[in-house]
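Got a structure here, written out as structure tokens. Questions coming.
Just one protein chain is left out here, and the rest sit where they should.
Up next, chain A:
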Amino acid sequence: MTATIGPPRGGGLPGAVHSEWTKLWSVRSSWWTVLAAAVLMLGYTALAATAVPVMAEHGDPEAATVSAPGLAVNAVFFLAQFPVLALATLFIAGEYGTGAIRSTLQWVPVRGRVLTAKCAALLPALCGLGVVLTGAALALAVPLMGGAGVPLTAGEAVRTALAIGGYFVLLGAFALGVGTALRSVAGALTVSFVALLALPMLCSALGLTAVLDYLPGVAGVNLMLGEGTLNDLTGQPVPYARWVAALVLGCWSAAALGAGAAVLRSRDAG
């Protein structure tokens, strides 16, 4: 056997991250989910923005309260976050479905390192995706709104883009944690849907309004909207600053990752 592999260069955590990055972009499903996120984000924002001048013409007072960042946040929460959720879930839970997890753990036998490497490969990409999609959505929404609605400042545009990038990071971390803990794409997606969407509705119905702002989905919207803005999910203005919202959602993500890491360390490869 001719062996031209040379002395070890890399490996360890940097090698594991490079490996995960290669894996991430070498399956079609990753590209499809990114495309789906872009189509949903831009499609929703464009449609909703087009409606604003029409509302204003008909003298609808609500037209004046609509802002381009608000449209972008709605596009994320009701549509674009789901392909992102699917991407992160497939990235780890999908490996249990295909059996590829056995390869992954054979290449990188230090269990905690696998999860760290997946986070390091996926989360910066999600941050970039959030920032770019927000920029594009705002650039699309402002001309379509034609001067109606709340005027957009450059500062607000940047803050919204970073906040949505941050939301994608925390959402991705949450999904990676849940996916690692449950080892099943269907199970992980179900749990994430319930946590993000069903839980706020359930709490509202039960009158537990005090906890609403501390649920992951609501905290995510609060993060994207910023303090004082009306949150449609709670019907109340956002009660805390963006960094508090990031901390609340970050705790959920950390808990999910902790559960995932514990399962990954203690169980056989599957």
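By our rule, contacts are C-beta pairs under 8 Å (C-beta built on N, C-alpha and C of every residue); 3 or more make two chains touch, one makes a residue touch a chain; residues count from 1.
Note that in this section contacts and distances are computed from a predicted model.
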item: Hidden subunit of the complex - UniProt protein name among "STAS domain-containing protein", "LrgB family protein", "ABC-2 type transport system ATP-binding protein" or "GMC family oxidoreductase"; value: "ABC-2 type transport system ATP-binding protein"
item: Per the touch definition above, residue among A:L35, A:V54, A:V110 or A:A139 touching the missing chain; value: A:V110
item: Chain not shown: contacting residue from A:G6, A:G59 or A:G207; value: A:G6
item: Touching the absent chain when the full complex is considered, from A:L79, A:A136 or A:A269; value: A:A269
item: Interface with the unshown chain - residue positions in chain A; value: 1-6, 8-12, 15-16, 18-20, 22-23, 26-29, 94-95, 98-103, 105-111, 268-269
